[in-house]
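The structure follows.
Of the protein chains in this complex, all but one are displayed in their positions.
Here the chain labels run A and B in written order, and each chain numbers its own residues starting at 1.
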Amino acid sequence: MSPSPSGLAFAEASLLARARRRLLGDGLARACAALLAVVALACLLGPFVTGHPYDRLYYDYPGVPPSLALYPKPEAVGPALDRLALRMRVRAEDVAVTGEAVRLTLASDRPIDDRVLTFFSRSDTFGEARLLGRSEDGRRLTVEAPLRALRFLAGTDALGRDLLTRTLTAGRLSLALGLMATAVALGIGVVYGALAGTLGGRVDAAMMRLVDILYSLPFVFFVIMLVVFFGRSVALIFVAVGAVEWLDMARIVRAEAQAIRRRDYVRAAEALGLSTGAILRRHVVPNLLGPVVAFAALMVPRVILLESFLSFLGLGVQEPATSWGVLIADGARSLETAPWMLIVPASFLVASLLALTLLGERLRDALDVRG
Amino acid sequence: MIPYVLRRLAQAVPTLFIVVTLSFFLVRLAPGGPFDLERPLPAAAMENLRRVYGLDQPLLVQYGRYLAALARGDLGPSFSVRDLSVAELFARGLPVSMTLGGLALLVSLVLGTLLGGLSALRRGSALDHAVTTLGTFALTVPGFVVAPLLQIAFGLTLHWLPVGGWDDGSPKNLVLPVVTLALPQVAVVARLFRAGLVEVFDRPHWRTLRALGLPPRTLALHGLRGAALPVVSYLGPAAAGLLTGSVVVETVFGLPGVGRYFVDGAINRDYTLVLGTVVLIAVFVLVLNLLSDLACALIDPRLRDFG
Partner (left out) sequence: MRRRDILAGFGAASFGAVPFGAAAPARAAGPAAYRRGNGADPETLDPHKTSTVAEATILLDLYEGLSTYGADGDLVPGAAAGWTTSADGLTWTFAMRPDGRWSNGDPVVADDVVHGFRRMLDPATGAKYASVLAPILNAEAVNRGAMPVDAVGVAAPDPLTVVIRLAQPTPYFVELMAHQASTPLHRPSLARFGDAFTRPGHLVSNGAYVLKDFSPNDRITAVRNPHHRDAAGIAIPRVEYIPTPDLAAAVRRFAAGEIDSLEDLPADQVKALKARFGAGVVLNPALGVLALMVNVRKRPLGDARVRRALSLALDREFLADAVWGETMLPAYSLTPAGLDNALPPPTMAGRDLSPLEREDAAVALLREAGYGPGGTPLAVELRYNITDNNRNTMVAIADMWRPLNVATAFAATDAKTHFAYLRDGGPFDIARMSWLADYADPQNFLFLVESGNDGFNSGRYANPAYDALMREAARETDLAARARILYRAEELFLADLPWIPLLHYRHKHLIGPRLRGFRPNLRGVSPTRWLSLA
């Protein structure tokens, strides 16, 4: 007896409904999902809100530690002015710093070109300067310039780029890479495994033999070579990584497909003359949902970690793009001198991976047909 | 069983052949060669070197020569370590990697089953949650972050252990690298073992056995048998990875293992070295997978499908 299409749809729906019920009733799963949503949203929208472009170099602020305080700090205004004056080839005199602005006199032995004032707005410390007065001989200019109020909540990197913005921007790429590679692995693995498991016999043996051979190919070597070949295109590398990572997927799917094929209703469907394609579509695929979804959720973290390993080797994502892996590899190297460069991206990475992994496990339990 | 083992080993030969062939052409088609240095070599020096190493021959001839040498067990001379052959490099590095990997394996097995077992017995307890969460944490922190942290904590701050170096395998020098290697493995083993036990506990016949009042030892043995399977089948490939070294641990701790040759060889286009590591790792994977399959069959008679 074969289940009618509507009966099947009912079974499917009830499985999903039960899974949803289970997940919703699970506090940890809810927390993980919420955390992931927050991280994803922050990565998507955060860079627009932080007030810093992710690739802007603040030449005055390389390696600034995280802080709520506004920059420039009052005591830093004097030295910054001196540096600026040096670049303008003038002397800074009668400096008076108020809360939001600085008033001073620029002095030189030669008449001063007004255009030097553009240096104020070009520096990271001051805004657009206003000319208040000029001496007769043009050798003294009285100037007022507002202080630029910058905040680096998570500090800056060695080039003075805002670390929070970079971490969020990096998160977009890391998560996207994880999803992309997983999608590719999923696509290949499910199709390959389902085919092998359903067709069975010699075809299955040959297909699984290929999987065994690919298993004994050292994976890291493979990835390094891929990076060498496709170094310019990160996306391509991770499509390729996905194309290598499908082996586990194929094995899991094949085992499930075999088990399902042995079940009575599938045999009955076969006896009734349903085509292989129809059996695949109606019976095998729905039953695979649980393990496949769970495996996918666990694979995203693996891919993200792989990217960070490549970054440790210097083969990760390249400028101007950045990823959590790149930031962490950078941070691990300057652990003693600038610990925030490690802590900030690492906490984002660990939090997301933790949530993904835990959620993946809960998802597997929830979708377990037997449970 | 012996015919089965022999057949598996015989199957390994074509597998190895395919792996070597694929890797050979992959690495040879990569841009750049072993002698492309920051300081470009004069044309004459480049010519001479290529001739000395036989790189002036057509690629297929080189491939044939490599295969012929490999069949004799000769892995060839290294391009980047000109004084030693690839086999000599392995002979020196492998004991180091295997010591580290073997110890890490041991630690993860003991600690992993212990933690996994405890959390399965006390399902839902604080301990269970702690093991799960910390385990996931250990899995998500990259080794190149863990290693420097350990160095700073135990080497520089507490002065308990050396920061790095091999020092002829002195036990003190092994601790931090082994911990770094074992950390994620402990987590995996604990998780697999816990899941395995939980599944056994949930089976209907387990409840029956308990209801029958079987002695605890028999029960434990029965439970272990079911839970050991996933661990053992995981350990096959994992052991292959651990025993053939880790580039991160060896680089950060400055250890003379073979794990670095893999990455260094690929990056330096040291063709023979990288192919040698490919062969080495493939052999480890094949043998250890076979061993883990045999162990599984030993544990669960139903898997004795040697036919």
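The rule we apply is simple: a contact is a pair of C-beta atoms (placed from the backbone, for glycine too) under 8 Å apart; a residue touches a chain by one contact, two chains touch by 3 or more.
For clarity, every value in this text was computed on a predicted model and none was experimentally measured.
Undergrad: Which residue among B:Ile152, B:Val198, B:Leu219 or B:Ala297 touches the omitted chain?
TA: Residue touching the chain left out of view: B:Ile152.
Undergrad: Which residue, B:Arg51, B:Arg65, B:His129 or B:Arg210, contacts the hidden chain when the whole complex is considered?
TA: Considering the complete complex, B:Arg51 is the one touching the chain left out.
Undergrad: Residues on chain A that touch the omitted chain in the whole complex?
TA: Interface residues of chain A facing the absent chain: 55, 57, 59, 62, 87-89, 113, 115-116, 118-119, 158-160, 227-228, 231-232, 314-315, 318-320, 330, 332-337.
Undergrad: What does the interface between chain B and the hidden chain look like in terms of residue numbers?
TA: Residues 30-33, 35-45, 47-49, 51-53, 73, 75, 80-84, 87, 89-96, 98-99, 102-103, 147-148, 151-152, 155-156, 159, 162-174, 243, 250-257, 260, 267-269, 279-280, 283, 287 of chain B touch the chain that is not shown.
In the analysis below, only the chains that are shown with their structure count from here on.
Undergrad: Just curious, how far off is chain B from chain A if you go by their C-alpha centres, in Å?
TA: Roughly 28 Å, centre to centre.
Undergrad: Mind pulling up the chain A residues that touch chain B in the complex?
TA: These residues of chain A touch chain B: 212-213, 215-218, 220-222, 224-225, 228-229, 301, 305, 308-309, 312-313, 328-329, 332, 335-336, 342, 346, 349-350, 353-354, 357-358.
Undergrad: Which residues of chain B touch chain A once you look at their complex with the stated criterion?
TA: On the chain B side, the touching residues are 15-16, 18-19, 22-23, 26-27, 30-31, 132-133, 136-137, 139-142, 144-145, 148-149, 152, 237, 247-248, 262-263, 266-267, 274, 277-278, 281-282, 285-286, 289.
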